[in-house]
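Take a look at the structure below.
Note that one protein chain is taken out, while the other chains of the complex remain in position.
Think of it as A and B in the order they're written, each chain with its own count starting at 1.
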Amino acid sequence: MSELAIGVSGLTKMYGRLLAVKGLNLNVPRGSIYGFLGRNGAGKTSTIKMLLGLTRPASGSAHVLGMDVHTSRLPILRRTAFVSEKKNLPPSLTPAELVRFSRGFYPTWLDKAVEKYARLLEIPMGQRFERLSNGNQTKVFLLLALAQGAELLILDEPTTALDPVSVDQLLRVLAADGADRGTTVFFSSHQLEEVEQIAEHVGMIEGGRLLMESRLDDVKNDFRVITAAGSDLPREISSQVLSVEVKENFYRYVIAKDGESYARDLARNGATVTHVAALRLREIFLELVRKEKLCTSGNAGETPVLSSSSF
Amino acid sequence: MMFHVNPSSGVPIYVQIETQVKNAIAAGALKRDQALPSVRKLASDLGINPNTVARAYQELERDGVIATVPGGGTYVAENVPRLLKSEKLRRLQPYAKQLAVEGVQLGLTDEEILWMLQEELEKLGVHK
Partner (left out) sequence: MYLWKCWRDTRSFFLVFLIGAAIVMPVAAVVCKGTGLVQEFGADAFQATFGLLLIAVALGLAAIGAIHEFGDKTAHFLFTKPRTRAYFVWVSWSVGLGELLAIAAVNFLAGWLTLLRFSKNPLHSPVIGPITPQLIEDLIMAIYTYSLAYSLTAVLRSGLKGLGAALGIVFGLPFLAIAVRWRWHINLPIPTSPIGHLSLVASDLTWIFIALLFVFGAQVVIERGEV
């Protein structure tokens, strides 16, 4: 467990009768950049809140930096920096005052980082927070998180309200900062391109459940779409065959693993394989979400959760 | 050496970098003992995760394409043939298949397809 910056098992959260998070499992290796992908309302923020002790899980366990969130809330917070979804900070304080405020809480605070990022991100340090633009507000939040000298950075939708240039800046800073000090970066997003740019690992959540979790490279290496023509070709869904679409005698498969050999098998059994190609993350995400919606509306059985075992 | 990667492609970023390095070497743009940018520099230039660049360099080193000097610096290697001929041929096979399939689809003859391949080899030969 201590090789994981974040380890979650069977985590469940209910708001009244609404099940926001359902038996979620997450494995975030230390020192990695992990993109937590999901649509709005999929459960990303609820999960993050539970990791930080802002809300309590209904059941399941969660460990951050090797410590149980139930018992070690303060030690975790001492070593974890957080940028929340709503970028609200005390409105009447200036960024400089916010730095002064935050500084005292963290023995690992890095004054040099404050200078560096204030300059790099061009933050007006003397202006009251409420008067800053949305983009600058997010940057201030990020500055406070980066200067904390934390081992783990948890960011909930950090690029909201940022223009493309600022998004790029933010991603670069996260990528570089992570590598610098071996910091683990865990960020949630519904923007796939941002995750693709810097994440090594990706976890997809929909309807509070984990759709898949894998190294991003493995996802691109392993997932394949295969189109084939033939009659009576296999139609079963499995952990390997994510989906099958049939139109007359044309079949379209989305395969999670060993796509090439699956295509070979099809060909061996008389099918004509017309196309085998890698899938972009966007397509995989849409495919999995679509499948999850079908599953939860009662059409198919349990969604097999896909995970890549190697870290 | 200038790189360009597309994070949204179906091809992993590290593979894209590998490919570009190999292409550059094959075309003579990168010569033996020429230095490659450091992992941090390249990652910073491209705005990507340094671990991704590191992986690309690892794979290239494993294939004997580049070598890291202890103390710093990554250089184009002597291209010691660490791979067996059978492995090399296996690696080339998908590209050959692609060429063959495309050619047949377009209705070209075997001679025309082979001529195309010859052309490309000659181009590389000139630059070597």
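FYI, a residue touches a chain if its C-beta (ideal position, glycine included) is under 8 Å from a C-beta of that chain, and two chains touch if they have at least 3 such contacts.
Keep in mind it's a predicted model, so treat the numbers as computed, not measured.
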Among the chains presented, those that the missing one touches: A
Residue touching the undisplayed chain, where the options are A:70, A:86 or A:275: A:86
Identified contact with the non-displayed chain, of A:9, A:25, A:55 or A:240: A:55
Missing-partner contacts on chain A, residue numbers: 49, 52-56, 74-75, 77-78, 80, 82, 84, 86, 88-93, 97, 100-102, 104-106
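Please note the rule applied: only the chains that are shown with their structure count from here on.
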Partner chain B, residues of chain A touching it in the complex: 32-33, 168, 171-172, 175-176, 178-179, 192-193, 196-200, 216-217, 220-221, 277-282
Interface residues, chain B side, partner chain A - complex: 7-15, 40, 43-44, 47-52, 55
